[in-house]
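For this depiction, one protein chain was excluded, whereas all remaining protein chains were kept in their positions.
Up next, chain A:
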């Protein structure tokens, strides 16, 4: 029998109950999904079964992973962070501005690093050949942008509110509206790919990808805040979303940034 939303809801609830039990038993808070989160069916054959091997970066401060690739002004053009200006015409949909800061676990800003985003158009369709969803492509919207954080770690994008879209995880599976983010830090160990969601989206509880973050507070950190101060008069609605990179970094006394 085909897998229904109700089946997935039960699995999601069971995963959350198991997590809450672990924490009640003294286990640490889990900020990231478990890679073997079965309600997201694609994960079943794509996660390691052996435990990861811990590498203590303090034992070898020279390891290459404590450094990060560099990006600069020549990697970016002026309109790369304005996804509404990548074609001759204006894209369809509600214009939004998304802004926030890139920080490390200590709250220090990460300046001059690369943030890439990609997303569906306002109808919920990606500009990707293999995308099968029967929603219109927008000739004036590709849905890919990038920027460098400024000296205070701030980033800023102008784009279109993405639409929700169906997928084949189970019958009647819909992804909530989201923007994909790819982020670099001061160390390669901090590399992050994630997704930003929108507040009040009724699809959030049904989505096994978002719910793979079983910790309530951690999951909430993936939802942007509507910020009226970021809304641009006569132009766009504003959302604020800070990104905090995990993973060890080189000690601050070391060379460089």
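We adopt the following convention: a residue touches a chain if its C-beta (ideal position, glycine included) is under 8 Å from a C-beta of that chain, and two chains touch if they have at least 3 such contacts; residues count from 1.
Just so it is clear, contacts and distances are computed from a predicted model.
Chemist: From the names "Glycine cleavage system H protein", "Xanthine dehydrogenase YagT iron-sulfur-binding subunit", "Cytochrome d ubiquinol oxidase subunit II" or "Protocatechuate 3,4-dioxygenase subunit alpha", which one matches the UniProt record for the unseen chain?
Modeler: This omitted chain is identified in its UniProt record as "Protocatechuate 3,4-dioxygenase subunit alpha".
Chemist: Please identify which residue in A:3, A:103 or A:171 touches the non-displayed chain.
Modeler: Touching the chain that is not displayed is residue A:103.
Chemist: Can you tell me which of A:5, A:142 or A:231 touches the chain that was removed from the display?
Modeler: Considering the complete complex, A:142 is the one touching the chain left out.
Chemist: So which bits of chain A touch the chain we can't see?
Modeler: Within chain A, the residues touching the omitted chain are 31-35, 37, 40, 42-50, 52-57, 59-65, 67-80, 86, 100-101, 103-108, 116, 118, 120, 126-131, 142-144, 146, 180, 182, 188-189, 191-195, 209-210, 212-213, 217-225, 240-248, 252, 256.
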